[in-house]
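With one protein chain removed, the remaining protein chains of the complex are shown where they sit.
Right after this comes chain A.
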Amino acid sequence: MAAHLKKRVYEEFTKVVQQQQEEIATKKLRLTKPSKSAALHIDLCKATSPADALQYLLQFARKPVEAESVEGVVRILLEHYYKLSPFEIFQANFPSLSLESHQVLAQLLDTLLAIGTKLPENQAIQMRLVDVACKHLTDTSHGVRNKCLQLLGNLGSLEKSVTKDAEGLAARDVQKIIGDYFSDQDPRVRTAAIKAMLQLHERGLKLHQTIYNQACKLLSDDYEQVRSAAVQLIWVVSQLYPESIVPIPSSNEEIRLVDDAFGKICHMVSDGSWVVRVQAAKLLGSMEQVSSHFLEQTLDKKLMSDLRRKRTAHERAKELYSSGEFSSGRKWGDDAPKEEVDTGAVNLIESGACGAFVHGLEDEMYEVRIAAVEALCMLAQSSPSFAEKCLDFLVDMFNDEIEEVRLQSIHTMRKISNNITLREDQLDTVLAVLEDSSRDIREALHELLCCTNVSTKEGIHLALVELLKNLTKYPTDRDSIWKCLKFLGSRHPTLVLPLVPELLSTHPFFDTAEPDMDDPAYIAVLVLIFNAAKTCPTMPALFSDHTFRHYAYLRDSLSHLVPALRLPGRKLVSSAVSPSIISQEDPSQQFLQQSLERVYSLQHLDPQGAQELLEFTIRDLQRLGELQSELAGVADFSATYLRCQLLLIKALQEKLWNVAAPLYLKQSDLASAAAKQIMEETYKMEFMYSGVENKQVVIIHHMRLQAKALQLIVTARTTRGLDPLFGMCEKFLQEVDFFQRYFIADLPHLQDSFVDKLLDLMPRLMTSKPAEVVKILQTMLRQSAFLHLPLPEQIHKASATIIEPAGESDNPLRFTSGLVVALDVDATLEHVQDPQNTVKVQVCRVLYPDGQAQMIHPKPADFRNPGPGRHRLITQVYLSHTAWTEACQVEVRLLLAYNSSARIPKCPWMEGGEVSPQVETNIEGTIPFSKPVKVYIMPKPARR
């Protein structure tokens, strides 16, 4: 007790010291960063010895920082750092290691660590550094010991054999040395020791199993950071030696190490500090080797009331369900305890895994609860039986008070949904959440229902009823609900079948009134039934006449939700649809191939013929893309390319190419417009399609280069005087140079092409006058061969649809002018890579005379990712205008921002040199990729 108290007093005292030290440490860290570059540079040049330089640097470190000069200083410092040989620094520092100030010593060790990590190959230095670290391990200051351990962790040798032959230094068992400091009196040193051990593990050193026992002792440490690190260490060891056997204390049984570790980490889920609890709960999820017996204990909590055994609500619900009764409503004493409990047999504090998740999910901190849910998810994914068992708990989490936790548990449930079947009572609870006012929760739940297995027809009915209730309460969920019902129907055809008469309210004798076809609820029911009918051929017999009519209508209007059915007695529908399902794949693919091959012969045709060929190939491809959604990406992509080619040919075919410049002026419109359009199209090709490979990028860039050449020629023809031409020529030649450098590997594929020829003539071009260059270019453009575009494996066009605002509204959105109005935008994006950085919302005020356009970057948090390749943007656009009197329309569209250097592959020579100057977020242009939507808005004059 006395010793403990003294220790506490001592540590409280030392805490103060540590803060001071930290301050100084941050100051010193600036050593590599801050200010006044020029002065420093001179100082450093003056320095004759490393010791001098060190002095300058230290002086410099105490000066204030100027933000703008930081970069220069860093450069100087780095240069200097490289100039000094590491040995010099090492030796410069070494004598001062006998300093009496602990803080200086700690800082020097820190520097040594930096040096050591910079020189991973130099064994000798590493040896010496480790030696230094070992020597100072007995220092009285915790800071020094900390740094020593850090050094050992980072530099301690990986293999002992290497240590032995290196300069005859005694082989040190780094692990043993670090392990000794697990029982240091300072908690910070203990933490550092564990961290060093973890560092060793990260560097690939195999930790000894003996550490396990030491780490277990640290689990009951007084300090949370020690416990937290110890939990990590135990986890690491358990992953290294899962199968070895450890004895259970106070009994002679033995268990696997991973099970033992699992039990210990489970115990930490009820630790006093929430940091440790989060850590423990997180790590539990990744312990997949644990035996199922232990795993299932984590959900076990023996209930008891007045020493009598009690069943949990989960057990009662299960029993009620299995006995076939419906919940009769709770009476008092319904949960009355039954059997007596043997007092001796009750264990209140289990050593093992008992109830770890029960505790974790009930924790007061939501961070712990989320971690526990995540861990549950991971464990359930690897063990179906556990998934079944944890279901009750997950369902309970749907009612957590914090939305994040609810959302997380719904996602978790979706991830494990192929392992589970929901019981009716569970489904009931799940469906209750459909009324949640949060859109995210509801949509997550719809996604969950899409892939849930339901066991009974009552379950399906319940789900449908709740979804319809949801629909009436939140009509905006329409699409999501329809989609959900589509999957629900196609997954459970046999369960839907007995419900059909009831759902369609058909009657054996009487004709019932025809439901309203525009009713979203009715459509929802039909979506469910039609999707179930797809695999259940007996179902259409139950349909009434109007159902068939409605089917035909829906099949047309909502073809993505309603599948093609083979309907008896409806030859027309079935014959029209079914063959197209079966044998669509091959011919269209073939057709695509054929039409593309046709274009090969382009070279041998006369210009007129070539134009015609291109024109109808483009038309074919476009039509194909419309018909076949799977091939739309490829077809569009190739059609765009061909269109570029067509434009190029057309531009070169201009009759008036050889006419003198002044007369040509009018005609140049077409050629320069073509050049501009080709540029645009190439950007679209490069950035709007996902799955574009390097092969295609080369061709696209090549096309762009041709467009640039065309532009150059056109400008050369239309402008008088040579001065502007010089600059343009130079720029163009630079572009060619860039092209050559970036795509040097691909050049062999570009034989006979424009670039190929251009590069041949490059030396000549460099020296010739602009007029000559233009002439050469012109001939080369005409002669160059058409490059065939190899088709990528998977290509998808990025697209976006704005769901909200819907557009057609006649009610203007009113706001007071000068103030801001928020416009809700809801859009789905498909096949967009990295939407957070690229997608923008543009608001164009087209109808307003000033034609002003406003660009908005949505926040990263506005993007949700409901599925692979799909994104959802829900954001608010703020509009404002001052002078405006009439209601008018504003156009909203989504744009894709691109940066042309982003796609260019980095050449090996680029990486070695200086850091490339271009910034990633540099945006060059935008491509509109959604249909514009018009919103009617009306500013009201501000009241005075």
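We take it that contacts are C-beta pairs under 8 Å (C-beta built on N, C-alpha and C of every residue); 3 or more make two chains touch, one makes a residue touch a chain; residues count from 1.
The working rule: contacts and distances are computed from a predicted model.
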The complex's invisible chain, by UniProt name, from "Cell cycle control protein", "Glutaredoxin domain-containing protein", "Integrator complex subunit 11" or "Monocarboxylate transporter 2-like": "Integrator complex subunit 11"
Among A:117, A:292, A:399 or A:783, the residue in touch with the chain that has been omitted: A:399
Full-complex contact with the absent chain, from A:222, A:737, A:752 or A:834: A:222
Touch with the omitted chain, as defined above, among A:131, A:296, A:362 or A:891: A:362
Residue touching the undisplayed chain, where the options are A:124, A:245 or A:432: A:432
Touching residues (missing chain, whole complex) on chain A: 1-5, 185, 222, 270, 272, 301-307, 310, 312-314, 329-333, 343, 346-349, 358, 361-366, 396-397, 399-402, 429, 432, 435-438, 473
